[in-house]
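Of the protein chains in this complex, one is absent; all others appear in place.
Labels run A and B following the written order; every chain starts at residue 1.
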Amino acid sequence: MPSNEASIEMKEKKLNPTIAMVLSILLAGLGQIYNKRYIKGISFIVLEIAFIVATFDFLWLGLWGIITLGTIPGVDHSIFLLVYGIVALILLAFAVTFYVFNVLDARKQAIKLNNGWEPPTFSQAVKNGYDKAFPYIMTAPGLILLIFTVVFPLLFAIALAFTNYDLYNSPPRNLVEWVGLSNFLDLGTVDIWKNTFASVFTWTIVWTIVATSFQIVVGLILAVLVNDKRIKFKKTIRTILILPWAVPGFVSILIFAAMFNDEFGAINQDIIIPLIGGEGLPWLTDPFYTKIVLILIQTWLGYPFVFALFSGVLQSISSEWYEAAEVDGATRWQKFRHITLPHVLFATAPLLIIQYTTNFNNFNIIYLFNEGGPAVQGQNAGGTDILISWVYKLTFETNDYSMAAAISLIIGLIVSIFAIFQFRRTSSFKEEGNM
Amino acid sequence: MFKNKTLWGLLLIVSFVLLLAACAPEREGAEEANGTDESKNNSEESGESDKPEKLVVWINDEDIAEDVSKQMFEKYTEETGIEIEYKRVAIPDQVQELALAGPTGDGPDLFFQPQDSLGDIVAQGLAVPIEYTDEEKGQFTDVAMDAFTYDGDIYGAPVAIETYFTFYNKSLIDEAPETIEDVFNMSKELTDASKDQYGFLISPEFYYLYSFMNAYGGYVFGEENGVYDPTDIGLDNEGSIEGLNKYKEFIDAGLLPKTLTVDILDGLFKEGKVGMVVSGPWNMPIYKEALGEDVATAPLPKMNGEVAPSFVGVKSWLVSYFSDNQEWAADLAKFMTNDENSQVYFDVTGELPPRPEILDAVNDPMYAGYTEQVPHGTLMPNIPEMSPVWDMDTAIELINNGAKVEEAVPETVQSIKDKIAASASQ
């Protein structure tokens, strides 16, 4: 890759960028020293040696661990080794990034020096460096945290999906092994997995679309109504309408679960039976009713966020729009349809998309309300289990870790493809550029 | 050029990977285990191992468990000088948490589990066997020892034997009805659902309803010489279905609420609104406090001519695989289950320890039902294949909601079989 111009310049100038590059590949910092940037070079060397000394044993153990997942049952704990391996890979990725930077830096500076660039004084260099590095310095702590809280668990989950980690292949008694795609194949071929996956997936989609849309529609209607000029006590009304958001979600869900108890809950005892008679409705024992209740509760829990959002947007729509429309003799529906709706939806699209993806993975409500129940015949999950709550059961109740990981991956891919697709269509994303 | 480079890069990576895979890093304890293979047991070390400063014990997350354990820990510290640190962890969470915390060194030396989770524990290798002399074994009932025997090894120091039987309220019924048919008639007389008043309540869970199934010939796993055969499931045979149909008569007649839970059952019985309930020894002190002299116990009603069988569970202390002081942990476990401490356990909790000496000495009439029921019990299977069997709750839920026994049960059993087969094939 050494370019022609570099070799031409070599004849006239003292520094050879290729040599600088090669040197810095051999040992980080050597290239910088060759460039006569001693302080920089030495600090790079010190950094590199420190990294190697401090992490060598761990990296070795981790990399060995992630490849073999252990060799002696009872001594090697496959899952710990897997985690070490992933941490080692992340550390290596940091090191490689630093290394690439070092190599490019050596080459770039050599070229610059050749072109007659005066190396700045130390304090000047620090200042320049600070200017250039400022956004990186600001984002670095966040990035590092993100890598360990978001990327690292994700890598672990991906890795698990390709192992056989379950009750019978579980340390300390046994080792876990890499098994390739067999979990995914089972999901498509073994009947009990296949059927369950199909039915859970269907309900997950229905749940996501219906519950979220309800939430948005109710939020929208209420926001428009409160915004009506003729309505007084707006502040009080808003405060009440926003109340469900202010109550801890898991508390509300558990309260609802108690209220909807078929035999002893307040809904059947105090409302349905006295008003309509009969024995009350089977809220928790018939999947159909449970599904309806779940959607209603999610609407109760979720509309205030949308309502708050829309209220803000509505207040910001200039009244000129409406006045102009009135002059044209537009009906109220037309005004809503052509002014309000586009404004509101256009402005809030990314947040609404996030509402959908959140509900797709809304574990709390499904699990806390009825633990995914009631039970239904012939499948591995409850009648109202969505993918995420099913994954929870597989993980914590039946120890089917690897299958849970495989399903999680599929869920993640579906949601992210949907989200990428939708984000790309929204205006705010277009301003950011491409993905 | 480019291709070549990629090739070299790949080669480099592959050789690095091979190198890595071949040269295992040094690990603690690797050599020791290499030599002795799988039998990593402290018995290989000769003599007593060094006395540790402290042992860590996980007890159940209940006040009463804390009260009783504390007394024993204090005595043990007095005798041996070993401090005991305990932590309350709910029984259902213990196995999961041990699997996580054990390898990091944050796990306990001793933990507490019923025998139906033994299969899972052994499959994961989380516990090590406890060595008993024949004399020591003789001090426990056979049932208790069997419950914690797995592949010929004994894994637990049995603390209590529990099963369910009936409690009845003497202010509502004079004595416990003898047969299930009598129960039905009694219940018909007493029940007035609109006033939350019931004659007979049993929680709709497989754990309890197994009595109905087993009484008429249903069984969980076929068994031969104490070895279970997970491919032979008898929960959908004729007897089992007949038994569940008996249960369904109660539902159909409106004598049992459809969404009963143990909480509701306990609450109603404590309020004196129920003639008779099926429950276990854990409720003895609680019911007594609420109803005083009115509460009495009896074995389960007769079904198919015999006292109905019940699931028997045994709760034990187990020694963690991850313990550095397995010998001393076993010593503590044995100490807590000796005669003296078993008596303490019985006095505080009211649960029966599986030691003949104590069982024979119990003469409180309140225990009549308990002690009479135990010989009629069937041990809960302790193999890991038991986990999917609890899906029978599904069938029961469906039956409660109106499904036919003949349809709901075979379907659920089929899916249990599928699950067992699916997990075995992996």
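We take it that contacts are C-beta pairs under 8 Å (C-beta built on N, C-alpha and C of every residue); 3 or more make two chains touch, one makes a residue touch a chain.
Note that in this section contacts and distances are computed from a predicted model.
One subunit of the complex is not drawn; among "Zn-ribbon domain-containing OB-fold protein", "Thiolase family protein", "Cytochrome aa3 subunit 2" or "Sugar ABC transporter permease", its UniProt record names it "Sugar ABC transporter permease". Although one chain is not drawn, the whole complex shows that of B:Glu62, B:Glu181, B:Glu372 or B:Glu411 it is B:Glu62 that touches it.
Residue in contact with the omitted chain (choice from A:Trp60, A:Phe214, A:Trp300 or A:Phe336): A:Trp300.
Touching the chain that is not shown, out of A:Ala95, A:Leu154, A:Ile205 or A:Ile292: A:Leu154 (per the contact rule at the top). Those residues of chain B that touch the chain absent from the view are 61-63, 87-88, 90-92, 97, 100-101, 104, 106, 196, 263-264, 266-268, 271, 282. The chain not displayed touches chain A at residues 79-80, 83-84, 86-87, 130-131, 134-136, 138-139, 141-142, 145-146, 148-154, 156-157, 160, 222, 225, 228, 230-231, 237-252, 254-256, 258-259, 261, 263-264, 266, 270, 300, 308-309, 311-313, 316, 347-348, 350-351, 354, 357, 360-361, 363, 387-388, 391-392, 395, 401, 404-405, 408-409, 411-412, 415-416, 419-420, 423, 428-429, 432-435.
Please note the rule applied: only the chains that are shown with their structure count from here on.
Those residues of chain B that touch chain A in the complex are listed here as 17, 20-21, 23-25, 27, 29-30, 33-34, 38, 40, 96, 99, 102-103, 120, 122-126, 257-260, 264, 321-322, 384, 387-388, 391, 393-394, 397-398, 400-401, 408, 411-412, 414-415, 418-419, 422-423, 426.
On the side of chain A, the complex with chain B involves touching residues 57, 60-61, 63-64, 67-68, 71-77, 80, 164, 166-174, 186, 190-193, 261-264, 282, 284-286, 373-380, 396, 398-400.
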